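Read the structure below first, then the notes.
Left out: one protein chain. Kept in place: all the others.
All chains are identified by letter, namely A and B, in their written order; residue positions are counted from 1 within each chain.
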Amino acid sequence: MSIAEHKPRTLDILERTLKKRYAAERRFRYYGLAAVVSGLAFVSLLFISIVANGYTAFFQTAIKLDIAFNAGQIDPEGKRAPAVLARADYDALIREALQGLYPEVKGRSAKRELKKVISSGAGFQLRERVLGNPGLIGGKQAVWVAADDEIDVLIKGGATDIETYPGEGIASPTGVEGEIKVLLTTNSFNAVLNEVKESLLRKAAKAEKGLGLAEETLARVDAEIAVIDKRVEQETAAGNLGLVAEQNAARQNLLAEREGLAGKIATKATEVADLRRRAETPGGDEALSGELPSYLVRINGGLVKAASVNNSGISGQVLLPLSSTKGAAKGSWEIVKFATPEGDRRTKDQLIAWVMRLQEQGRIEQQFNTNFFTSGDSREPEQAGIGGAVLGSLYTLLVTLALSFPIGVAAAVYLEEFAPKNKWVDLIEVNINNLAAVPSIVFGLLGLAVFINFFGIPRSAPLVGGLVLTLMTLPTIIIASRSALKSVPPSIREAALGVGASHLQAVTHHVLPLAMPGILTGAIIGMARALGETAPLLMIGMVAFIVDLPGSLLDPATALPVQIYLWVDSPERAFVEKTSAAIMVLLTFLIVMNAIAVYLRKKFERRW
Amino acid sequence: MQPSLLIIVLLALVAMAYHLGRHRSIATVGGIRSVPRLHSLPCYYGAYTAIWCGIPAFLVLGLWLAFEPNIITILVVADLPEELRQLAPERLNLVVNDIKNLAGGNIVTGVASPGVQAAADHFISLENTSAAALSLVVLALGILGMGAAWSRISPGLRARNAVERTVKVLLIVSSTIAVFTTLGIVLSVLFEAIRFFKIIPITDFLFGLDWSPQMSIRADQVGSSGAFGAVPLFAGTLLISLIAMLVAVPIGLMSAIYLSEYANRHFRALAKPLLEILAGIPTVVYGFFAALTVAPFFRGIGESMGLTVSSESALAAGVVMGIMIIPFVSSLSDDVINAVPQSMRDGSYALGATKSETVRRVIIPAALPGIVGGVLLAVSRAIGETMIVVMAAGLSAKLTANPLEAVTTVTVQIVTLLVGDQEFDSPKTLAAFALGLMLFIVTLILNIVALHVVRKYREQYE
Partner (left out) sequence: MIAVFETRSPIMDNSIAMNESDFPRNTGISSDALGERKISGTVGEIQVQDPRMTCRNVDVFYGNKHAIIDVSLDIGKNEVIAMIGPSGCGKSTFLRCLNRMNDTIEGCRVSGQIQLEDQDIYDPRLDVVPLRVQVGMVFQKPNPFPKSIYENVAYGPRIHGLAGNKTDLDEIVETSLRKAGLWEEVKDRLDQPGTGLSGGQQQRLCIARTIAVSPEVILMDEPCSALDPIATAKVEELIDELREHYTIAIVTHSMQQAARVSQRTAYFHLGNLVEVGETTQIFTNPRHRLTEDYITGRFG
């Protein structure tokens, strides 16, 4: 084949296929870009979700109470003895202050409910205050105490949306306390009524579905009974009496089941019919259940919760007492809606009402949450902090650093500078490379078996954590140090040897200082990894619930990442923001450490 | 003396030894001016004395502290009343715990019997004796060592050589720690696993389809057959790792390709470190992200499509794990892609190939061994990853291939079996070590193969 006939063909073919090839090229390029962008999107999503969940935790809702530091109650003997002061019942002071704010709350259970507004740790707060300044006793002072975690969540908007609508027409309450009615000249509650009816329809539909299922089951049971009947017939004919008895017993069971099912179906059917009737007849008086949003009427300085609505008004319980039964004109009363149904939230309507009162009086404020940074763990989210965990992490890392840095550098120096080339050294190198990739949890198992069970070091101690993390970070540090040592040119070594230094002197005086930035970078990165490590610490029991701050290397402690793990498991909503905030703190530490590493590398980077 | 105090005292002693040694060396030659007559610099004499003072003392201190608790326990148990010593090992362990708690001044379960009380007193007295003896022995050793070294100092003493020899020995010891760590892992895990396999036959463990270790806590059920079949765990681990790889490999590989072949310098300088942030985030954070953001998200999507997605699904855990592994895959692929010589690319471009043709037909085939090695390392990471699955994958040991259901993994079970109260001899705890052994073996094989493949690949282009 000669070129002359070959060539035009090539260009022709190219002409035809080029478009497709460029399309493929573009597509490939977009895949690549999409991959990078999705990676970046994951990074930002992660950070956004954590920051969005967590930034509120740095502030804590506080409530201002006018506490009367009643001398008789706190210090009956009047000697201001710290022991006596420490033993006093400060919760009682809070109860009294609350009573002063809500004189209408009577009865033990209602008072207990009211106490839920305030953190259970508020008594300690007062005690600290009095112990710090006994002069308070006998006086009265406005004190900011921590709110309960549920209230904190509510104030931060996590419990329910609260909407208000201005009322139309004139509303006249029939009383100021207890069960009352609020009568309206317009049908402002029509929308609410409609919503109730819709929910009734939804409920009916759901019940019908259940009914259908129950009927299916019934049919199946019937079929089974029929099968058994047939078998009984056959076996009886065959004379297998034992089998017949067995089958009869099974039949009995099925019959019982059938009966139960039939009863259920009957009740369900009436329920469905009832729901449909209520939904379809217009008007009427409809009860608001806990599965619907809560509707309340704010009128005459009070709050009434609608228990049932009809076209002419509502009737229900007064949550905050009204000042009078005077009719309120258009605009001077309003409808309040708690969008999340009461059944779906932990803060009940009455509690929200009390908090709304506090808000009106300016007694609620967001304050910087120092407690979060200083305290240990707690079952109460508003009292829980990362102080203990940070301290635990610090102790653990100190042990890790103190052991892994010298050992790692020493090992790297030996392997890079002194080691002969033989099988033993090869084995060491293979070991180091493999250890770097062994799952961290396996190091935890090692720690559990060796340090705790064999050497008998107490569980949960930062010392054990540090030892385990040392073994884990050693390979990282050794590998980084070796490459730092390797990058120092041999000429430096030779120069030192040339002026008569011993090999060790050449290394310690010249090579090591030059390699130090690289080694430090590796060490910091190793430490950062150790700081974020969780799994091995779980194995050695640093996962316990520990309130006290650890005071030494042998005290039970937990670590910051483990604290995060513990809080994720906690059911309270308020822990979600605590967890996110703890993660933010952890990430801040990591970012700072990595930034230092990058800075060191940039600053001391040397091209030989 | 408290161990911490003892250590401080000992350190002070060492510092003192250094100074004494230094001064003595200068004194032997008659003043600072004649230092050149010394064989080594004075500081080497100081270090020589310090080494003799410190190393034996610290060695004894370390060994003593390491073995003291065991020895004391053995002594206390040996002195227990006859009826207590006859107890079954588990019960005896409880009693010993009680004794220790009592001695430590903690609350104990129930009222202490007089026997236990006596043992606790014995324990305390032993501890005190031991502490006193320790202080005595260690300090004496330090002072003796210091004295011996001090008296040997003379201008002819080759202090530098001695110090350097010691330092070299220390260097060698440090470098062997990696080997001992591996040995420690193998021995500790293997030892407990063998005990486990004595109770549960290894075949039942490896091939059994039913995993329900919680059932066998009750004494009458110990070793009830079938409760320790690990196949569902292996299956769950594989399922999650597979999902993770399906996320991480395409995204990681494609971003590596894009960043090294397509992106301009500025974009690369920006995107690469940002992607590497993913590698620095602790796994517990990923776990939180999986449990709180991703799992509900998948549930929502599933519900809107009429699928039932359990709140702890293999999918959520796998996807988040995949995200975690993206930078791992991409930086390894980046390395191997950059190791493909530019001449390969030139050869392809010179034939008129487009970039994507070059990447797909020349670079990837050329880099394939390296990429495979990297992926194997990533698989080993995925298999050994713990926190994400603990927080997002669930505990139900179901044998399923449905990613929307909850599955459990080897690491999750290790954590559940070992966290919380545990007696060390029940098959339940031992099972964790058997699982750990499996994990170690599998990841070790993967690592060795992967490192070998990668090394061979690098040699090819070096």
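To be clear about the criterion, a contact is a pair of C-beta atoms (placed from the backbone, for glycine too) under 8 Å apart; a residue touches a chain by one contact, two chains touch by 3 or more.
Model, not experiment: these values are computed from the prediction.
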Legend entry - Among B:68, B:192, B:357 or B:405, residue touching the chain not depicted: B:357
Legend entry - Residue touching the undisplayed chain, where the options are A:14, A:110 or A:591: A:14
Legend entry - Option touching the unshown chain, where B:30, B:81 or B:365 are the choices: B:365
Legend entry - Residues of subunit B (touch criterion as defined above) contacting the omitted chain: 264-265, 341, 343-354, 357, 361-362, 365-366
Legend entry - subunit A residues that touch the omitted chain in the full complex: 1-3, 6-7, 9-11, 13-15, 17-18, 21
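Keep this in mind: only the chains that are shown with their structure count from here on.
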Inset, instruction - Name, in rising order, each residue of subunit A that touches subunit B in their complex. - result: 21-22, 24-25, 27-29, 31-36, 38-40, 42-43, 45-46, 49-50, 53, 406-408, 410-411, 413-415, 418-419, 427-428, 430-435, 437-443, 445-446, 448-450, 453-457, 471, 474-475, 478, 502, 504, 528, 531-535, 538-539, 541, 543, 552, 561-562, 564-565, 568, 576, 579-580, 583, 586-587, 590, 594
Inset, instruction - Can you check the complex and tell me which residues of subunit B touch subunit A? - result: 4, 66-67, 69-70, 73, 160, 164, 167-168, 170-172, 174-179, 181-182, 184-185, 188-189, 191-192, 250-255, 257-259, 261-263, 271, 274-275, 277-278, 280-289, 291-293, 323, 326-327, 330, 354-357, 359-360, 377, 380-381, 383-387, 390-391, 411, 414-415, 418-419, 424, 432-433, 436, 439-440, 443-444, 447-448, 451
